[in-house]
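Every protein chain of the complex appears in place save one, which is left out.
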């Protein structure tokens, strides 16, 4: 459950959000965030923080990043009016097409940004973790592009269900390390990447794949992903003639969601809805609905909402989509939930699979299983809000999910 | 070998090309092209020709297509400066990024154009053939988008080597029919699609996947693909500051090549180079280098260059890339070769695989095996033309080729 | 030596006699090379005209059976020169004139002039080229007609009336009336449609009309015979060969 704030406290925190006061000097978004790291990494994080401050305020760096986004990633990504889906749902449905970004998901916005930063900071080796493989592929590609070696940690379970992405990473020159500890999925991969980083904090740069982890990562990733919302806001105003009534994005660690939501936080009239993995159902261990069913705690460097038992042991999760199968969530989402600015819902495996199929057939867009969760929730919302305009963050493409989908198609 | 024209004849034909005189009333590009079809299909082709004339000159239709290109396909696709490749090759290398188009290749430009046309013409069922599966996926997606049922014919051999694409088509709601006749690749799939069309010429619309086949297909496909070259010309002039010295595109049926070249035909100073599949080597049956090693003949509805024996039997081809594994080629290419405006070369399987790997590691772009042939030829050209500017049509992404690539990676 | 005139007159005789001409079709060199000549002789004893299929690598307008037979014949090593040579060895024993069915490309490769001369020599009266529509056919037609041979045009139920007139005018020997796949003589409703279609063509031309659409039985031949001069039997004959049945007996029973 989210922290309990009074209405006044919420309003004050919201105002601070709008005034860009978060993360604060301690790397906090209200009570959430911070930096819980081994002492070995403290100097590395200090350097990173200084680097982030310097380069994210350096117009030349931002231009070089923006240039890669335009020329290499293929931004701006399209905004699609989903005509048949709109008809079927009785609402006006728009899609922000991150699936069209190079390597197939929003992850590349962040990966190329951090790879450029790593280069500036003099890193000799990049490491990254990956769940669905999308961030791994994006990091492998970005590292190739900037000319740095890349090693990707991936849970052994995920390696199986996202096999095509493993081969893509290798083809792109990255080394892929199977992580066989813990739950052998995303969380274990992050642990392993951190452990590896400890072994050589000076030369290694860790490109984290979502808006999670110790400060300044949640901030850094948000900044690199906010390009989604900036583009989307302009596009929908131009193409649809106004703001949407509601915006949906799936939430694993929360990077595509924060990237899409960020430009709309000040538009109080726009409902923002993050959609987590409901898995098999609401019981602990059956899902990855961290915000909907979790409690506050410290996981992988940040104080945020996590899925844990009473002893503070982090729980394994279940989701049909590797990219949402994570027990934590970015601290900024924890704040946005606490102050009531964003609603967090969940969609089950079955609902996501159905939504994926419906979108495929209605619009000829094969979306990622992660993304499909947002469609499932949006569909429900549309049925309660006929005629309204809604925007869905189509965070990635589903090619990587064909193994899972084919298994489900066959029954 | 190409037809033998005198220099004067060549000049006259070139002038006619520039004056947009081809295809002529008989659907010919100079001596090539025409319409060799079963009588059963004659009325269907008459309707198609009338439809093409009407809608391709209808600003509203063109706008609806352009709108799909922008909003759904994600055009314009990016133009990427390949910095590390340029460095390695000693030339200035630019890439037109059709791999970023929805569904992963240039094929979608044509598929959505024809799907919209089919809808206008009142078709009830779409059929399509596919080699690499890219056109099949593009057609399946385009049909879903416009709301028409789609059946895709695919050679049994190709079904194996492009398995991920088969599942994608099915997921997009298309029916995939395995073709077990002939060489069980692209050519057999086209034959089968034609045969199927004969069974119900009035209600079926056949979306052909390349600039081949009976008139008006080569024209129609060229028109839908020319968006590539139109964009590329503007982009390279803006981004690089001028026209390229040479342009490379791979040639299977020739649709991405004609689409890219078309806007540059009048720029005599720009060398245009089409690159075919050199397969295992130059012997008949070992490659798919139709223009480089073929002779004129009639295949699948058009008089063009084909790979055939002395008896006029069309020969099986070999290429590591399913999308180039075709014994014919678009008739417009046969003309452009005959008049010497475009050079056609070939790259072997091995050269293509090496080029793919080099591009991956240098730029973080996993290109399609088809496309890799263009890179192999461009690399050679660059070594003979240091410092020159070259543009490569990056026709598609290589995700679909992971099975083949992984097999080759393992040795 | 055959000619398009000869073909036409044989069929017209059938018409006068109110008999239905039987036109068996089979693929040259199928199932084996060495049985082609003798099969041809035997089939010519039953058929009024024999249609010889030239196998092609891309039989875009054929059904599965003919495709399979073409494929096997090519594996067997058939080519056009061989077919002509084989026919020549038995041409004096043939009891029916021949027509040849071929896709365009093997004919192109042979050369139209050489083709016409050689075809005439071995007794072929006409050509059916399923992928050569009227608009593209001048060159071949002229070459054939120079030798007294004809290009037999196909008409289909989808052909507009105005085009039927042009096709009839261009055809020599007979008109090949294609019927759509799936139409069979046993279906009353469809056979009504068929009657209308064949009668429509008859009204446009003096040329005999032959039709073929999965003729499998004497009944089928009878129904066709009510509206056309000849019935073409293709797939059913090739299937009988495929099953190694007594295909001559099968043909005889169609009468």
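Letters are used for the chains, namely A, B and C, taken in the order the chains are written, and counting of residues starts over at 1 for each.
Here is the rule we go by: a contact is a pair of C-beta atoms (placed from the backbone, for glycine too) under 8 Å apart; a residue touches a chain by one contact, two chains touch by 3 or more.
From a predicted model like this one, the values you see are computed outputs, not experimental measurements.
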item	value
For the chain not depicted, the shown chains it touches	A
Residue touching the undisplayed chain, where the options are A:308, A:338 or A:371	A:308
Chain not shown: contacting residue from A:201, A:216 or A:396	A:201
Chain not shown: contacting residue from A:149, A:182, A:285 or A:340	A:182
Residues of subunit A in contact with the chain not shown	26, 34-40, 42-44, 181-182, 187, 191, 194-195, 198-199, 201-202, 297-301, 306, 308, 310-315
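Going forward, only the chains that are shown with their structure count from here on.
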item	value
Each chain counted as touching subunit A and subunit B at once	none
Chain nearest the overall C-alpha centroid of the shown protein atoms	B
Inter-centroid spacing, subunit C versus subunit B (mean Cα positions, whole Å)	37
